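All protein chains but one are shown at their positions in the complex.
What follows is subunit A.
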Amino acid sequence: MSSFGDKSLIPTSALEKPVFPRELEDEAIYIMREVAAQFERPAILFSGGKDSITLVRLAQKAFYPGKIPFPLLHVDTGHNFPETIEYRDWLVKEVGAELIVRYVQDSINQGKAQEESGKYASRNALQTVTLLDAIEEFKFDACIGGARRDEEKARAKERIFSVRDDFGQWDAKRQRPELFDMLNGRISVGENVRVFPISNWTELDVWNYIKEEGIPLPSIYFSHQRPVFERDGMLWADSEYINKDTDEIPFEATVRFRTVGDMTCTAAVLSEATELDDIIGEILSAEISERGARMDDKRSEAAMEKRKQQGYF
């Protein structure tokens, strides 16, 4: 866009010196410790994406030299990128954490969730069912998620300690005021809290943090060759999970993923970025927001808010 502001404001220095505001790490560690202290059975919601990878590092730091005092919960849609699962299993070993996996397929088999049909069928929304069941099964009273307020406008409104009712529902109008650093996690039986320690981080903050901390990432974040096809102006990984039209013909391309979710809703971007510096450079000059490559948010203007009301994280 030619009318797009003044280029001199782009923080080019970002690539040369540490730019991650450490205050955000201090804040997130403080939140992690409040979770451990205020709740009996917390869990980290782990998807294998960069945000939940960041959460694991923060939890490690918060309790060092002790171990992370809560398990990682992965709600597996069954439509994951294999690289993500490989990374997940490596990370769990590396940090000595406990991993709990619950499968959307099981929810479908039990008749609690129904597979979507048609071209845009995705299991993204079905995750909510499996998540709420897992919360009930393990009696989790707090689930730590990697959602950020900069991602999406409904998320921009959510508190750090976000109380959910018996059905996991979020009521935007009845949120507790959150003042100073004082977090109130008191809940009644049946309620649980979603906790967002990196609420105040932006996509760029996460990347800068990963770079400065030297945290390893799943390979799909970096440029690689894979078969893709084009739909709605975006590139999708060719997989058996997506219902392709006959004219949607796969081809090889050099791509990477900016965000990692279900294969049916996460699009790839053409990229030659093989290092974190390249990725950060791409984000600084990107014209499309992170969730612009997420089909799940494009369903309607209030897609995220509606999913959150249902219990999505």
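Throughout what follows, contacts are C-beta pairs under 8 Å (C-beta built on N, C-alpha and C of every residue); 3 or more make two chains touch, one makes a residue touch a chain; residues count from 1.
Following the convention adopted for this analysis, contacts and distances are computed from a predicted model.
> Tell me the UniProt protein name of the chain this structure doesn't show, selecting from "sulfate adenylyltransferase", "Transketolase family protein", "Homoserine O-acetyltransferase" or "ABC transporter permease".
The correct option from "sulfate adenylyltransferase", "Transketolase family protein", "Homoserine O-acetyltransferase" or "ABC transporter permease" is "sulfate adenylyltransferase", the UniProt name of the unshown chain.
> Given the contact definition stated above, which residue among A:P21, A:G78 or A:P250 touches the chain not shown here?
Per the contact definition at the top, the residue touching the missing chain is A:P21.
> Of the residues in subunit A, which ones touch the absent chain?
Contacting residues on subunit A, toward the hidden partner: 1, 4-7, 9-14, 18-21, 23-27, 29-30, 33-34, 36-37, 60-67, 149-150, 152-157, 172-173, 175-182, 184, 186-188, 199-200, 202, 204-205, 286-289, 292, 301-302, 305-306.
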